[in-house]
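Removed: one protein chain of the complex. Kept in place: all other protein chains.
Going in written order, the chains are labelled A, B, C, D and E, and every chain counts its residues from 1.
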Amino acid sequence: MKRKFSIGLLLFLFICMSFSFAAFATEKGTSLPDTFTAQSDEAKIAFRDAVGVTSAQSAGDTAFMFASTVLVFIMTPGLAFFYGGMVRRKNVLNTMMNSFVLMAVISIQWLFFGYSIAFGTGGPLFGVGQYLGFSGVGAAPSVYAGTVPHTLFALFQLMFAIITPALISGAFAERMKFSAFLLFSVLWATLVYDPIAHWVWGVDGWMSLLNPNAAFQALDFAGGTVVHISSGFAGLVLALMLGKRKEKSTAIPHNIPFVLLGAALLWFGWFGFNGGSALSSGGLAIHAFLTTNMAAAAATLSWMFVEWIKTGKPTVLGAATGAVVGLVAITPGAGFVTPVAAVIIGALVSPLCYFAVSYLKHKLGYDDALDAFGCHGVGGFFGAVMTGVFATTTVNPFGKDGLLYGNPEQFLIQLAAASITAAFSVVMTFLIMKAVGLVVKTRVAEKDEMQGMDITQHGEDAYPDFSSDQSIA
Amino acid sequence: MKRKFSIGLLLFLFICMSFSFAAFATEKGTSLPDTFTAQSDEAKIAFRDAVGVTSAQSAGDTAFMFASTVLVFIMTPGLAFFYGGMVRRKNVLNTMMNSFVLMAVISIQWLFFGYSIAFGTGGPLFGVGQYLGFSGVGAAPSVYAGTVPHTLFALFQLMFAIITPALISGAFAERMKFSAFLLFSVLWATLVYDPIAHWVWGVDGWMSLLNPNAAFQALDFAGGTVVHISSGFAGLVLALMLGKRKEKSTAIPHNIPFVLLGAALLWFGWFGFNGGSALSSGGLAIHAFLTTNMAAAAATLSWMFVEWIKTGKPTVLGAATGAVVGLVAITPGAGFVTPVAAVIIGALVSPLCYFAVSYLKHKLGYDDALDAFGCHGVGGFFGAVMTGVFATTTVNPFGKDGLLYGNPEQFLIQLAAASITAAFSVVMTFLIMKAVGLVVKTRVAEKDEMQGMDITQHGEDAYPDFSSDQSIA
Amino acid sequence: MKRKFSIGLLLFLFICMSFSFAAFATEKGTSLPDTFTAQSDEAKIAFRDAVGVTSAQSAGDTAFMFASTVLVFIMTPGLAFFYGGMVRRKNVLNTMMNSFVLMAVISIQWLFFGYSIAFGTGGPLFGVGQYLGFSGVGAAPSVYAGTVPHTLFALFQLMFAIITPALISGAFAERMKFSAFLLFSVLWATLVYDPIAHWVWGVDGWMSLLNPNAAFQALDFAGGTVVHISSGFAGLVLALMLGKRKEKSTAIPHNIPFVLLGAALLWFGWFGFNGGSALSSGGLAIHAFLTTNMAAAAATLSWMFVEWIKTGKPTVLGAATGAVVGLVAITPGAGFVTPVAAVIIGALVSPLCYFAVSYLKHKLGYDDALDAFGCHGVGGFFGAVMTGVFATTTVNPFGKDGLLYGNPEQFLIQLAAASITAAFSVVMTFLIMKAVGLVVKTRVAEKDEMQGMDITQHGEDAYPDFSSDQSIA
Amino acid sequence: MKMVIAIIRPESLDNVKQALFNAEIHKMTVSPVRGCGQQKGYTENYRGSIKTINLLPKIRIEIVVNDSFVKPTIDAIISSARSGNIGDGKIFVMPVEEVYRIRTGETGSEAIG
Amino acid sequence: MKMVIAIIRPESLDNVKQALFNAEIHKMTVSPVRGCGQQKGYTENYRGSIKTINLLPKIRIEIVVNDSFVKPTIDAIISSARSGNIGDGKIFVMPVEEVYRIRTGETGSEAIG
Partner (left out) sequence: MKMVIAIIRPESLDNVKQALFNAEIHKMTVSPVRGCGQQKGYTENYRGSIKTINLLPKIRIEIVVNDSFVKPTIDAIISSARSGNIGDGKIFVMPVEEVYRIRTGETGSEAIG
């Protein structure tokens, strides 16, 4: 088994390398005016003027988008800590790795074909290959963001592509085999995330705001459907397919300060996630920054409040969870709703998610270990729909009005977009998981689960001599 | 009791929600040209030209202020770790929560009325309601920062409003009831922080540099008086009012790497705190960045040095503490003094604070658990006064000269501003705390203190199975 | 001994203070038009126009470089956690301190003379004193970066000067006396780092791309030779000179989540490290951002892959290590090679470094505790040479073509530059260490090593009551 | 009076506690330990250096009982801690000469419960 | 020779150590444990699932003394660890057959001190 997998990997690496060398050879032959950039001011100004943007405008917007992109980047390590703190000590490394390794895997996938599928043109369902190996992606701006290098837009979107499959990993924590996880994630990113991103954000996506010929134009400012609904529902499917953890009853978070660190990094990075989704520096970006913060704040308080009522004590884990579901819920509407609407959305999402994770989950009996579905699926769905209620063109003239502003149609569109995305994710996740199951075992053996994922999947102990003052080895 | 509190909370939530809906209703009716923003370049340029700023300038300044604002944001989680690492294991979550939850509480307070009190116009003492619910706060620049959206200025200031009450929490760590803490913080932010911010930074504040009719014009570049003196002296009052911890003698930091992480995030964020206080990208902001770093560096070394002399060993906790007091001390002068003056201020503040925390505190017998007063009160006061010594208009023509540049008056003004702020904070904190004491108990029961704040206030254990490989539950 | 050292420190402080006051006195007398900055828009625009840069361009570039600089700043705390997690529990604070304290020490060194040696003009070998105490370093742009304040360029470079000696500390972890470390670091920064930076990046450096009269023009976009080769080879020398740790065999990482946190912060900060090395916002910077991410991703995967083949399990420590060596390897070429070349460089560096740390090190028997040489020396050397293979002027017209683009000479130049830097670092490190050994003992006593560096060097325990619920004291 | 010391698998603790409670044994003192026995260890890998770990995580339970309770205690532990695989652990019974309850100063059998 | 094992509250450790020092007992071995007894536990709440914790933090002290020191040791512990509330803990006295000092190889009473 191990042997077979190693051979598979070897093959994979070999193919990747060949591909790289091939791509490299092609690249070498052609001149790449797109990638041309200059250090001197004159050259820069001339170059940018040529592409129709004043250099100075681009400098500012590029600085802003750079900051936003690195902020989104740090969310994935943030998630590693948010999730890692919530599992048992013996599973912390595997849980963190499930986020961390995707920074590597998806980067490569995105470079070679992921970006092309998601943001290439080609049709309403997915893009085709014009950006394979980032060919044609250079310093000149793209159709998506007219004042920043195309490369920067592609990197910004990469960070979204990384965190989305990482979010799923909360559902199957503490029991999925690492090799199966890797295989699943690459396939899921390619067959689920990239297409959905194309549908919603591609210039020719079939429900894209940018596509005048779209079947309908769904509002998704920063990824309510693309990121949260897709991953949340995938998590539900995986939790059901993999089954419950053996020792579910004794599972409690092993390091809540890590959870808090993770939540703080997520909140921090989310300013880039939602703010940067304006794709340029300015009022709209800052508006999204504002609504993002206010929704997170309101949801933190309302989660605490629900707990205070229900159990007599507001927990820190609860506050951190509240912050995250607030951020999830405001994501689709961040650039479309008013700050007061953001407070309302935030205040309402926590009770809903609390109900999902503390009642629904136990009632229905699926073991969504870290509540990927309960937080991202439920919160994302709620946010998508609320965007259809509260969106207003006074905030963003390039958006739509929602139900409360006299446009009930948008409400239905949001409902449709959310449902279709969820359904697509559910079906595809099921099929991918079945396929993965044909190649490798998806769940670790019971005794490996008992001994812990860190030792059995990675041959490591997170804190080997923590409980004493020397190495007990 | 618990019941009463829950009911109170319920009421509070109800009021907030009503308020939200009301605010929302009003908002809906009116068109909000202020919030208007556009994604296309032409629209953006046209819009910004209309408000008198070139679009490109604004793009750059907005990018800079965005980066600064998120940097200040991350300081509060940084403080959570700085403080959380310093308490006992059984109190770490409560201590971290005292910072974390304020990100939520103050955000909401600021949106609905805090910002209006602090930066609305109305009089020399506090602002009135024109910015309630951020009405009138949109993409157009404000009088405070002419090149960035008003919203961004308000968000930048929000981050200051969050961290200030969080700083106080170091003084009463390990013994203040969580409900009392929440109540206290909201009142303190509203009745102490917001007015002081108005005095010092409001266009019509009575000691503001921006107010030509001010009684006197105090220099406070980034919050020496507004942030550090106000919180430090409040901490002293609380430490005295709450009394000593029961097991004070055995209290030592439970996780010094967390303290270091916190200090690093504080230092990192402080570049935005002081740099961003220039309110636009450029030489002054970068000058503040420089002085900030140099004061922190000098203070780190001088604290280490004092310890080396006194105890024979330089500690890591000491180095981290030195960095923080250096940052505190340079805050008021960051944009007014030369880098060499910054080194001097930094080199001197550490011995002073070391004396305060290691000698004065034990002599006077108050139990300022994590030295909120010893670091922020003492360091902030020192910094405010030193600004009156070293400030020079060659660094910042919009500032003032200090004692060493032939203007002894400014020295006295700084002394006055610092003293008045301190006195105001002391009196108000005392009154607020008395008021809070009428509604809830302010200190936890002795046996709860023994058992730990995490379990008794939050029903959680930070590291439940850390000392073993499974959950001992 | 302790006494002697304290007296030495006292003297040092005294000298520093006198210097500060002297510098301050001089400063006071002269007017400093350079430091002039204004808050109003007109003044700013006028001022910047005067120095030949449009204000708006500068706003954007300054925002970008500010973000980059703070990103590089956070790398040093990141390194503290990367290294700190890898040592034994009893040495974590000392290991972290070896990074943290350099943020203070090198800041002061840089302000007073380091920057002047590195970036002052004067000759091909090192700069002279025109920037002592940052005199002449103000808001006006420098010859190095025409659109941002000189101060900002100097601060950006400071962050590089801090992290380089911190990297070395991995080699001698768990055994070098703290006083010897401090002395060594100041000398090394001054006599090794500053000159090498001058050679490679100074306007008149003898192998600088900016110097038309250079002996040869080496490509080093962001510090492959200056930062990684210099520190890596210094680490090797120190490991050999200090000898092996006593209990080497039982040394395993005490906290792998900390290692992961460190790696994440390093990756995050490296975007500023490499991106910011373009010195202005725009296509080149973003290109470097892209290659940086892709090399890190490829190296993470290839390290994992090598482990999977060799030991049957991919480790988290390995993935984190892979990410770091990928970042190291792409550093010199980030702004010169294509993204596909970056993937190839990343994919190849991990197997090489894996071989170095898992085989070569044990074979040759030096005790490079945390693989400063195995990762930075080997990875840096490889990256410098690969830059000579893959560099292309289609990516950066101000660069050079490499071997694969028909310019074998550049390959030899890279080899020469890397070898000379390595040799210089080896010789100087040896001499400095001998000199340090004359003044203080360089290695702690055996019983202190057993008891742990934290207690013996700093009188502290990192997690004093971690293993229980109270202070066992 | 006897002290019953049981070394069990970490994952059995919950079961064992329950079994003891069912057998009316409510008092115990528990600590995390590491044990080495017939059970095979595992290897860890840190940057290519392989470490063999043969001290595996176990839980140690200490229960002081009157003589008549020794049997039920042991039965409860064995039945609840047995998985049938190597590594299930051991029980040691040792003599105790005196017991004091700190709160009251009581001694002997009364102090035990 | 006897081994005196005391299970006490974490917060009493400092007091107990002091009392033992005052009684001229300077040698002991201490470890953190968790205990279950009459003392009521508490509940924890993680996203709505409530866990009842009945193993509470305690400190275990192990002291080997010559027979004549048993009484003073026990007296010192009881007087310093008693708060009067449930949960103060227990003391167990067990026989020790031999003691060795590793450093010198001494045995018996001499090795104890």
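Following the convention adopted for this analysis, a residue touches a chain if its C-beta (ideal position, glycine included) is under 8 Å from a C-beta of that chain, and two chains touch if they have at least 3 such contacts.
Only a predicted model underlies this, so the values are computations on that prediction, with no experimental measurement involved.
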Original post:
For the chain left off this view, which of E:31, E:54 or E:79 is in contact with it?
Top reply: E:31
Original post:
Which of these touches the unseen chain: B:162, B:317 or B:384?
Top reply: B:317
Subject >> Hidden partner chain, residues of chain E it touches >> reply: 3, 17, 26-31, 62, 64, 94-103, 105, 111-112
**OP:** Against the chain that's been left off, what residues of chain C make contact? List them.
**Re:** 247, 249-250, 450-451, 455, 459-461, 464, 467, 472-473
Original post:
Contacts of chain D with the missing chain: which residues?
Top reply: 2, 6-8, 31-38, 55, 58, 60, 74, 77-78, 81-95
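Heads up, the rule we're going with is that only the chains that are shown with their structure count from here on.
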Original post:
Which of these pairs, C-D, A-D or A-E, matches B-E in more than half of the residue pairs in contact?
Top reply: A-D
**OP:** Pick out whichever of the two, A-E or A-D, is joined by more C-beta pairs in contact.
**Re:** A-E
Original post:
What chain lies farthest away from chain A once each centre is taken as the mean of the Cα atoms?
Top reply: E
Subject >> Turn needed to bring chain B onto chain C - CA fit, degrees, nearest 5 >> reply: 120
**OP:** Can you check how far apart chain A and chain B are, centre to centre, with Cα atoms defining each centre and the answer in Å?
**Re:** 32
Subject >> Chain centre separation in whole Å, for chain D relative to chain C (CA means) >> reply: 52
Original post:
On chain A, where are the residues touching two or more other chains?
Top reply: 56-57, 59-61, 63-64, 67, 250, 252-253, 255, 311, 313, 315, 317, 459-461, 463-464, 466-467, 473
Original post:
For chain E, which residues are shared contacts with two or more other chains?
Top reply: 11, 14, 32, 34, 43-46, 51, 55, 85
